[in-house]
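Just below is one structure, and these are the notes that go with it.
Missing here is one protein chain; the remaining ones are kept as they sit in the complex.
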Amino acid sequence: MPVVVACFKWVVDEAYIRRGAGGALDFSSVDYKIGEYDRNAIEEAVRLRDAGGGGSVIGITVGAPESAKGVKDGLSRGMDLAFFASDPSFKDLEPSQTAAILAEVIRSRIPQYDLITCGEGSSDLYAQQVGPRLAELLGIPCVCFVQKLSLEGGKLVTDRRVEDGVEVVEAPLPALVTVLPDINTPRIPGVKDTLMAGKKPVTTIKREELAGSFGATLKTEAMTASSLERTGEKLAADAAGIARFVDTLRKSGVIR
Amino acid sequence: MNFKLTEEQELIRKNIREFCVKNVEPIAAEIDEKESHPADLFKKLAEGGWMGIPIPTQYGGAGADYLTNAIVVEELSRSCSSTGFTVSIHVGIACMLINLFGTEDQKKKYLVPLATGKHLGAFVLTEPGAGTDVMAATTTATKDGDAYVLNGTKTFISNGPIADTYLVFCWTDKAAGRKGMSSFIIPKGTPGLKPGEHFHKMGLRSSQTSEVVFKDCRLTKENLLGAEGAGMGNAGAAFDHGRVGIAAQGVGILQAALDESIKYSKERVQMGSPIARHQAISWMIADMATDLQAARFLTYYAAWLKDNKLPFTKDASMAKLFAAEKAMHHTTKAVQIHGGYGYIKGAKVERLMRDAKILEIYEGTSEAQRMVISGTVLR
Partner (left out) sequence: MAGIWIIAETREQAFELLGAGRSLAPDMGTALTAIVRKGAGPPEETIARGADEVFLLPELPPDQPFGAHLPVIEQEAKTASPDLILFISSARGKEMAARLAARLGAGLCSGCTALAFDKGSGSIRMERLAYGGAAIQKLTASTKPVIVAVPPRSFEPAQVVDGRQGKTRELPSPPPSAVRIIEKKPKEKVAKDITEARVIVCAGRGFDKKEDLALARELADALGGELGATRPLTEEMHWLSADLCIGLSGVQVKPELYMGLGVSGQIQHMTGVRGAKVVCAVNRDENAPIFALSDFGIVGSLYEVVPKIIEELKK
C-alpha cells in the first residue's frame, strides 16, 4: 500500500506563445496546462497505488495563486489529495527555488512516504533539475530518466535509460525518480474525474507558513523569442519539382 | 453578469480537445469518406463519461450541467461534426427525455445503459410526409387491450441503423389533435421494429441515417414515455434541448472554419504576401470570428437558461438558427479563402461546408426556428 508523492507544475502552454515586436515573447493569449512530463509522473504514481492495492497519491505543486486550477487538473488525473504552495512570489521560480519549496512542504507536511515521482523535466523551462535537487535536499536516493519501475519489498527497482543503454538500478525506499515519457500513457481525465477533483482535499500553504528563504541562484536577464525560420521554398511534387529539389541538394554541397 | 466558465468547464474543454486531437481528428476524414460509424471511438467516449454529461450520476451520467454538454458537443464538432451530432442527439434528446419523463424503472432499464454510453439512442419523429409539420404524421399506435400496436414509416432517423433505444412519436388518438400524440421507448430487436438502410448524404456522412419502419410492433404500457397523449409536449422538450446541441455543433464548425482559415491564410502567399494581409481575406476572417463569438454566446446563454431552470425555447431556436446559418455562410467563405485547395476532397474546409448545410435543416429548419421565434416575440 504505497504512499507516492507526485510533483507537478502548472505551466504556460507553449503552443500559445507568440512572437511579439522586436523578438519579445507575447504571452497575452496564453493558456496553461499541466506539464507534459508531469502527467507521466502523476500517472505512474497512480499506477503504483492501484497496483499496490491501496495507499495514496499525494500531489504537490508550487506556484502563484492562479495555479489553483492546475491543482484541480492534477487531482482529476487520479491523485487523492494535494498540497499547493501558493504565493504571488512563486511565479517564474527557478529550479533551485522550486526544489527548496517542495522539500520544505514534504519535510513539514508529509511525515511518511515511499516514493516521489517527478517528470523528467518541466514543459516550460525543461531544466531537468527539480527532481534530483529535491532528492538531495531530502537526503533520499534518486534515480533519473526511469522508463520502467516497480516497488518490491521496500526497494525500488527501475530501468533507467542512459546514453549507452539501460541500467537496472535498485534503491532503498523512500526514494525519488524522474520518469521518461514512455513509462506510461497518461490518461485524459473524463468528465467525472474533473467534477470529482474539486471535492478532493487540497491544503494550500502560503509562503509565510514555510520555513526558508528560497533565494534565487541564477538571474534571468532576458527571455526572447527564438527563431528557427528558414527560407521555406515549397516545390511541387512533379518531375520539375523533384529535379529542382535534388539539384538544390547537390548545389548546397551536402551530398557527396 | 459573468462570462467566465467555471474551472471545471475550462478543464473539461481542455480534456475533450485533447481527446479529439488524439482520437477524433485523425479519423474524421476517413469516416466521412467511408460513411462508417466509428464504434471504437464511441467506446472511448463512453469510457470517459462523455456520453451522459448532464444526466444525474445515479443514472450513469456525470451529473454536470447542460452548458458543459454544449461545450463538449462544440469541441467534438470542431474535429468531426458527425461525431458531435451523434453525441448531441444521444445525450440531448434520448437521454434527456428519459431523464425528464421516464419512470424510475425506465431510467434504470434504459437511461443507465444510454448515459454510460453502452447503448446509443435515436429520436424517431420525422416521417416522409411530416417534417416541420409534425401534425401531418401518420404513424399510429393502436390500442389492443393493454397493448399498443405500432404501424408506420419514419425517415431521416439519425442513429437509425445502429441505435439500441428508439424514442418513437406516434398517434395514440389522432382525433385528439395535439393531445393525441404519445411517445414510446422501444429497444432494438423488438418484433415489428425494422431499421432501414443507411442513406448516403451530402454531409454528416459518418452519422448513420435511415428509415425506421414499424409493422405490427407490439408494445406495452411500460414502453410509454410519460402519459398517453404527452407526446407533443415531450417532442417540444426534445427540440428545446436538441437545438442547443445543434447550435453547439454549429459553433464547433465555425471554430474549425476559423482555425483552418487563419492557418491557411497566414501560410498561403499570393502577390508577394500571405493572403491574410490582403484585406479581402482578413475581413472575411474578421466577420467569421465575430459571428463565431456571437453564436457561442447565444448557445451558451440558451444552455445557461436551461441550467438555471428558466424558459429557453425561444433562445434555443435563436442559437440554433444563428449558429446554423453562420456556419453555412462562413464554411463557404472558408472554402473561398482556400481557393482550389479548399474544393479538393481531404481539405477539412470541404467537409465542414458539406457538414454545415444540415444544420439549417434538421431539428427544425431555419424557417421553423423563425416560426418559433416570431411566435414568441409577436405573442
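Going by the order they are written in, the chains are A and B; count residues from 1 in each one.
Criterion: a residue touches a chain if its C-beta (ideal position, glycine included) is under 8 Å from a C-beta of that chain, and two chains touch if they have at least 3 such contacts.
The structure presented is a predicted model; accordingly, all values stated were derived computationally and were not measured.
Asker: Out of B:40, B:197, B:216 or B:267, which is the one that touches the chain we can't see?
Answerer: B:267
Asker: Spell out, residue by residue, where the missing chain touches chain A.
Answerer: 12, 14, 17, 25, 37, 94-96, 99, 120-121, 123-129, 131-137, 141-145, 157, 159-172, 175, 181-182, 215-226, 228-237, 239, 241-243, 245-246, 248-249, 252-256
Asker: What residues on chain B make contact with the chain left out of this view?
Answerer: Contacting residues on chain B, toward the hidden partner: 263-264, 267, 341.
Please note the rule applied: only the chains that are shown with their structure count from here on.
Asker: Express in whole angstrom the distance between the two chain centres, defined as the mean CA positions of chain A and chain B.
Answerer: 39
Asker: Once bound in the complex, which stretches of chain B touch chain A?
Answerer: 7-8, 10-12, 14-15, 18-19, 22, 47-50, 53, 57, 62-64, 68, 72
Asker: Please output the residues of chain A touching chain B within their complex, sorted ascending.
Answerer: The touching residues are 31, 33, 68-69, 72-73, 76, 188-195, 197-198.
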